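One protein chain is absent from this view; the other protein chains keep their places.
First chain written, first letter: the chains are A and B, and each begins at residue 1.
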Amino acid sequence: MTNSATNLRLKLPVACIILEVIIIILFGALVQYDNETDAKQWHKELANGSSNYDNDFYYRYPSFQDVHVMIFIGFGFLMTFLQRYGFSSVGFNFLIAAFALQWATLMQGFFHGMHGGKIHVGIESMINADFCTGSVLISFGAVLGKTSPVQLLVMSVIEVTLFAVNEFIVLSVLGAKDAGGSMTIHTFGAYFGLMVARVLYRPNLDKSKHKNCSVYHSDLFAMIGTIYLWMFWPSFNSAVTAHGDDQHRTAMNTYYSLAACTLATYGLSAVVAHDGKLDMVHIQNAALAGGVAVGTAGEMMLTPFGSMIVGFLAGTISVLGFKFLSPILEEKLKIQDTCGVHNLHGMPGVLGAIVGAVTAALATKDVYGDGLVCLLVTSWESVPSPDFMVKLPLLRNRQTPSKRAFTQQFNSTLPTLCVAGWLMCFILKLPIYGAPPDTI
Amino acid sequence: MTNSATNLRLKLPVACIILEVIIIILFGALVQYDNETDAKQWHKELANGSSNYDNDFYYRYPSFQDVHVMIFIGFGFLMTFLQRYGFSSVGFNFLIAAFALQWATLMQGFFHGMHGGKIHVGIESMINADFCTGSVLISFGAVLGKTSPVQLLVMSVIEVTLFAVNEFIVLSVLGAKDAGGSMTIHTFGAYFGLMVARVLYRPNLDKSKHKNCSVYHSDLFAMIGTIYLWMFWPSFNSAVTAHGDDQHRTAMNTYYSLAACTLATYGLSAVVAHDGKLDMVHIQNAALAGGVAVGTAGEMMLTPFGSMIVGFLAGTISVLGFKFLSPILEEKLKIQDTCGVHNLHGMPGVLGAIVGAVTAALATKDVYGDGLVCLLVTSWESVPSPDFMVKLPLLRNRQTPSKRAFTQQFNSTLPTLCVAGWLMCFILKLPIYGAPPDTI
Partner (left out) sequence: MTNSATNLRLKLPVACIILEVIIIILFGALVQYDNETDAKQWHKELANGSSNYDNDFYYRYPSFQDVHVMIFIGFGFLMTFLQRYGFSSVGFNFLIAAFALQWATLMQGFFHGMHGGKIHVGIESMINADFCTGSVLISFGAVLGKTSPVQLLVMSVIEVTLFAVNEFIVLSVLGAKDAGGSMTIHTFGAYFGLMVARVLYRPNLDKSKHKNCSVYHSDLFAMIGTIYLWMFWPSFNSAVTAHGDDQHRTAMNTYYSLAACTLATYGLSAVVAHDGKLDMVHIQNAALAGGVAVGTAGEMMLTPFGSMIVGFLAGTISVLGFKFLSPILEEKLKIQDTCGVHNLHGMPGVLGAIVGAVTAALATKDVYGDGLVCLLVTSWESVPSPDFMVKLPLLRNRQTPSKRAFTQQFNSTLPTLCVAGWLMCFILKLPIYGAPPDTI
């Protein structure tokens, strides 16, 4: 699967099998069906007057499958644009994603899914595990072609764990809203990946730079990835938002943001190109920045108008980043960001956090009506329909708009985690992984 | 992205950015969330006893995503069968679709979505915008390879506007039913495209005809487009039909029509081929004609038996069109229909309109029971569940079957609009767009 002489005969099997055995043992000890997947518990709820049609499966599963396609087809094929790495990107993407979603179920369960010492799993935990996996794949984009599958598995173990810690701090401790993950998924994944790319810097890699170029069919395969990510991003951002208007609005805001972002991308790409031709790398990546940038504010009353402005800005900074910032990152900071994740996930993610903070600060009872309550509870707290009106007065006093705006801000935990991650990443430099050589 | 020396450096950015800025301003002035996406309004409905699970998001969004895949993957990849235009077809398809869905939201809103001077948007407006986009992409198929992206954007502005006018006349003024768009989407898109192709006729284009041939991998990419269109057509036809039996029946009728159409296509293709081999162009296109032909009648009590006969006929005329009619169109009428949209969307669309008229004329209370009411209201009028039985006697007298059959007929507005469009299309001949040259 790699053209290199890398011998995976021992290292990869040992890593895969040991990790899977550890996961299976931990699942056996800790994981239980939640109330909606357990036969006994669900039939108790049915006896209490629920209907089988109330099972959350019917209101989350279609979104889950869209997210699933983004993770496995979207990310997998987006990274095939490098001719040399077509196989690796799809094949390694598959392996890492299948591992990360299991590990994420455990790590996210530890931090916010424990019920009497057990992790409860259901459709929401499946979506959240896929989200965490998305963050790992973003980081993979920054180091594509410089790592062996074993290194990627080790990176996943570390990143998933830190992701769960960061997510816990941002959502549960600070109480921020971030349903589409501008902060927790995209910003975190991008900067984690850049950090690893810095650690793995290879001064001689540019010697084989001509192999990095894309070819006709590679670009068509990559467009499959791009378009699936683009189409299903409304499902991604709305997958775990509150039911009803929230989920509906999030999907629509994302749809408009992406449409505006696409026009900005084509326009800007033609401006900055040398010869007036469109650059496929811009189209494959920057057109998606609109989805990242409404990840936090998408569920708020951002309006289609606001969403389109955010999308337009995101596309603009992303194209400019590819053109002007990426070369600087490589030359000055020695970060070879293979897929340009800084431009697609990093900067638009920061923009998304700022937009989210501003939109939350502007939220008033006049605009949201009784829906303001949904803005006050975090994604991890459910707003169950029955006692909805009872909870309302309690929650309304909990946080003032100014406090919300504060917690929405670009969170202070990120730098801390980056430093922690940096130290741990030196583990990846140990000469035991059989990484691919610089030149083939 | 094109192999030509076309310099897009100024024209494309100017077009993209000006159009997007106009759209954003109009959205800011005119567009509002509807009752199901607005936090305040929806929470008022919740207070009146609605449940979050009643939000139309859950009953339309999966169909919307299927339609979205047809627009971006289906149409995009279907047109990659020409080796020379692989990039262009996917890349330009992406740009035009992202533009057209925004413009369509505004234009369709003007004609049938205004509430107190504001356009209300929600999942239904998103689906309808995607439908209108589909019509533009059908026209794109007729002019593929003869137009620059700027010309395509100008064409989209005109076509989307005329589409909304035509749709308003057919559905609201004439009161026809056309949920799957045999008339409004397919017939309109196909003949608009043929008209533009006639305007842009280039006598020397056939000199580079050998570049039009397909190659192995192009054909596999095109099959991705074909199969996605084929699989999701039941969702396309049923996406905006009334909830309940209508939506269920429409999906099923389309499914059977497509299956029968596929067997007719394979059979006929082998008959008309020179050497007894199957022609990939037939399979990639004609197998889809069954979906077009039940676009109008799909929601009626067409029965699986009737659907299969319609599908079989549609496949037959489509293959025969590719074989015998397309060469005549090019030689006699000087219409170079690159993708054969006349065979896939034009003739099957007319067949669909006729089938719809006949099926509507045969509708009786004996067959439809109380469901006859759904046949009497157009797609743009909602049949809300609560006052359903109250509305029934009022509506029943509104139109007699014969009047319905009349309004279903191949509508008289189409020729008018074609003439109007023809005049406007001369705009596309202005020598300012940087269109690709005849030979490369």
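Operating definition for what follows: contacts are C-beta pairs under 8 Å (C-beta built on N, C-alpha and C of every residue); 3 or more make two chains touch, one makes a residue touch a chain.
None of these values were measured; they are calculated from a predicted model.
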Contact residue for the chain not shown (choose from B:Phe27, B:Trp42, B:Tyr58 or B:Phe188): B:Tyr58
Residue of A:Asn55, A:Thr241, A:Thr254 or A:Ser269 in touch with the missing chain, whole complex considered: A:Asn55
Absent-chain contact - pick from B:Asp66, B:Glu124, B:Glu167 or B:Asp337: B:Asp66
Residue of A:Leu82, A:Met107, A:Met126 or A:Leu194 in touch with the missing chain, whole complex considered: A:Met126
Absent-chain interface as seen on chain B, which is shown: 54, 58-59, 62, 66, 216-217, 219-220, 223-224, 227-228, 230-232, 235, 242-249, 251-252, 255-256, 258-260, 262-264, 266-268, 270-271, 273, 275-278, 280, 283, 287, 301, 303-305, 308-309, 312, 367-372, 374, 385, 388-389
Interface with the unshown chain - residue positions in chain A: 1-2, 6-10, 12-17, 19-20, 23-24, 27-28, 31-33, 36-44, 46-47, 51-53, 55-58, 61-62, 65, 68-69, 72-73, 76-77, 80, 86-87, 90-91, 94-95, 98-99, 101-102, 121-123, 126, 149, 217, 221, 224
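As a working rule, only the chains that are shown with their structure count from here on.
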Averaged-CA centre spacing for the pair chain B and chain A, given as whole angstrom: 33
